[in-house]
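Note that one protein chain is taken out, while the other chains of the complex remain in position.
Here the chain labels run A and B in written order, and each chain numbers its own residues starting at 1.
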Amino acid sequence: MKKLFAAAVALVALSGAAYADTIKIGVIGPFSGPFALQGKNFKAGIDAWFALNGNKVGSDEIQIVYRDVPQADPARSKALAQELVVREGVQYLAGFYFTPDAMAATALLQQGNVPMVVMNAATSAIITSSPLVVRTSFTTWQTTTPIAKVAKEQGVTKAITLVSDYGPGIDAENAFKAAFEKEGGKVVETIRMPLSTNDFAPLMQRVKDSGAEGLFTFLPSGPPTLAFVKAYNDNGLKTRGVKFYATGDLTQESDLPALGDAALGLQTTYHYAVSHDSPENKTFVAAAEKAIGNPTELSFPAVGAFDGMYVISKMIEATGGKQDAKKAVEAVKGLSWTSPRGPVSIDPDSRHITENIYLREVSKDANGKYYNKEVRTFEKQGDPGLGFVKK
Amino acid sequence: MQTVLSIAVDALAYGMVLFVISIGLSVTMGLMRVVNLAHGAFAMIGGYFASYAVRDLGLGYAAGILIAIVGTVIIAIPVERFLYRRIYGAPQLTQVLMTIGITFCVIGITNFTFGPTLKTVPLPAMLQGSVDLGFRSIATHRIFVIICGFAVAAGLWFLIERTNFGIKLRATIDNAAMTAALGVRTELVYAVSFAVAIALAAFGGVIGAELLPLEPYYALRYMVTFLVVVSVGGAGSIPGALIACLLLGAIDTTGRYLAPEYGEFFFYLAVILIVTLFPRGLVGRMK
Partner (left out) sequence: MAVSMDQSLTAPSLVKRLADSGLIGVFAIVLAGAMGYLLMPNNLALLTQIVAVALLVLSIDLVTGYCGVATLGHAALFGAGAYGAGIAAVHFGITDPVAMTAVGLLAGALAGLVSGLVILRAHGLAQLVLSIAVIHLFHEAANKASGWTGGSDGLSAIMPNAFFGLFEFDLWGRTAYVYGVVLLGLVFILLQILVRSPFGMLARGVRQDQIRIAAMGASSHAVLLRMYVISGAVAGIGGALSAISTQVVGLDSLSFTLSAEALVMLVLGGTGSLYGAMIGTVVFMLFEDTLSAANPFHWLTVVGALLIAVVLFAPKGLYGTAVALADRFRRRPA
């Protein structure tokens, strides 16, 4: 027991020895466990930023301290955030893949004088829980709303929604319903399925029976998307002409090789495609692919992390490296720049990122590689979900 | 009527996938009395072997399955020799600790070597696409899995009930000391049964990969499902496992069709009901 404590203390003393004017950034994300891929993308985005910009802002050196929360676990996230702030002395908290993890840590910001840059967690309400939160990713409302418009324009009048039964899924369902009905369409049925669903065949039967012309779905990125898309094809929905709509979570680049031909032609809306055609993105992708090691693993959280680092660097510039959370957040309100995903800005009121949302179609390039081909741009989309946050 | 039939087909297909993957666990838990929480890990290793063979080396699907089985068993031999042999007959909780430890290691190593992305085992052209059954279409691959399931069930039943090895195995389970005294090398019997269980896991991992995609966390993600299936059926009973898989498949599929939002409730309430009514499993063999 005592030895263990002593060892732990020795370790703390070692890792805690900071250099002069080193600015530490604490990054919390899922670096092991079922979502390790997304955490890896955080790191790739951050490493890409360092590769392109160096690890110095002015004369201050930046150092990242990673902490692992493998699955949504607010208690652990808060304990780690607390440790990062109090013991490691980080000036910025960043990362956060899951909403509850981010929510848990927001309670510390004011007292710790630390701003938080959310690099992924996509529930609208996070931003309202503390004035020191800035987000560089997206919200489910933001990425979902445009696809409803697309569906209506492609002649769908009756749609069915099929979403995973948890926070983001319910957000997606509400967002689609609101937007689709505003366009004059009708959502004939809304189905929520447990997150642990492996076999989607019976649900496809439900979709068939509903008589809907279009299916909107939200599933978190990862293994179930594969079975879902296969079930859609195998159960004859595709041949019947039931159109398929989803957010880009379903066709994240790292899942595409596994989905293969089954995914060809799927239409999704999202804020970022690795294939986005711009010089900024080419530079970013080259650096990020190098950072992640295996290019096929590169996916959307990397761009959130990359832009998060940009925002933090601006914060450090504005505060001259001094710890002043309020000033730091104030400085990036209204900030606009060209991200690898296109032109973006931080909305001064909501502190959430305003960005283009793209309609993409899964296609195959000349080398036989699957990618999300951007076919249409919805410019400067804010977060429509904010209006629905319970006060 | 058409809907009922359609659900029945889905239930059968899903149940058989469950059966092929979990039957190996039923062997280890029922016949060898080891709570092997690392079962999923071995299924996953099999899947990775097949994926590597078929996708990266471009070998055929059948060759992939063979490589998966042989490769996984080769990996399992030292694991059995040095780790599992220490926990035969140990208290259940010790077995849980050991096999969870093995699972963690496998997840960690897989994540490190192969990365966290999804891996697939590309299907041969023969198994791709779907077949029209008249009232609906079903993926060809699922029909293949259903056939495999029945073949595995029949083969195992034959092995345990009708062969010389089966007699030795059953004797070893009932009274290892007495069987050893009769000149049966019980250690070998255990080792072979373990290898069979692992081979089944690997086989299930490969052919179930369409439904349960391969990634490092596979080893833990589906563990609960396997455990439930085995104990509902009665550990060690092949007909029991078969009935359990079909029954649970039917309950799950029907629940998911009728009330997807409450699918989870449906499933676990049914499990509680069945386990309470049949505490030794549907076809209990454990004493």
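As a working rule, a residue touches a chain if its C-beta (ideal position, glycine included) is under 8 Å from a C-beta of that chain, and two chains touch if they have at least 3 such contacts.
Just so it is clear, the model here is predicted, and its values are computed rather than measured.
Peer 1: Which of A:45, A:112 or A:214 touches the chain that is not shown?
Peer 2: A:112
Peer 1: Kindly state which of the options A:23, A:125 or A:386 is in contact with the chain not pictured.
Peer 2: Missing-chain contact among the listed residues: A:125.
Peer 1: Among B:28, B:103, B:237 or B:254, single out the residue that touches the unshown chain.
Peer 2: For the chain that is not drawn, the touching residue is B:103.
Peer 1: Out of B:54, B:87 or B:202, point to the residue that touches the absent chain in the complete complex.
Peer 2: B:87
Peer 1: Where does chain B touch the missing chain, residue by residue?
Peer 2: Interface with the chain not displayed, on the chain B side: 29, 35, 83, 86-87, 90, 92-94, 96-98, 100-109, 111-112, 224, 227-228, 230-232, 235, 261, 264-265, 268-269, 271-272, 275-276, 279-281, 286.
Peer 1: Which chain A residues touch the hidden chain?
Peer 2: 1-2, 4-5, 7-9, 11-12, 15, 31-33, 36, 39-40, 66-68, 71-76, 78-80, 82-83, 85-87, 99-100, 103-104, 107-108, 111-112, 123, 125, 129, 165-168, 170, 194
Basically, only the chains that are shown with their structure count from here on.
Peer 1: Give, as an integer number of Å, the spacing between the C-alpha centres of chain B and chain A.
Peer 2: 35
Peer 1: Once bound in the complex, which stretches of chain A touch chain B?
Peer 2: The contact residues of chain A facing chain B are 32-34, 36-37, 40, 165, 191-194, 196-199, 201-203, 205-206, 209, 222-224, 226-227, 230, 233-236, 239, 254-255, 257-258, 260, 293-294, 296-297.
Peer 1: If we count contacts the way the header does, which residues on chain B are in touch with chain A in the complex?
Peer 2: Within the complex, chain B touches chain A at residues 3, 6-7, 10, 13-14, 17, 108, 111, 115-120, 122, 130, 136-139, 142, 210-213, 215-218, 220-222, 225, 252-254, 256-257, 260-261, 263-264.
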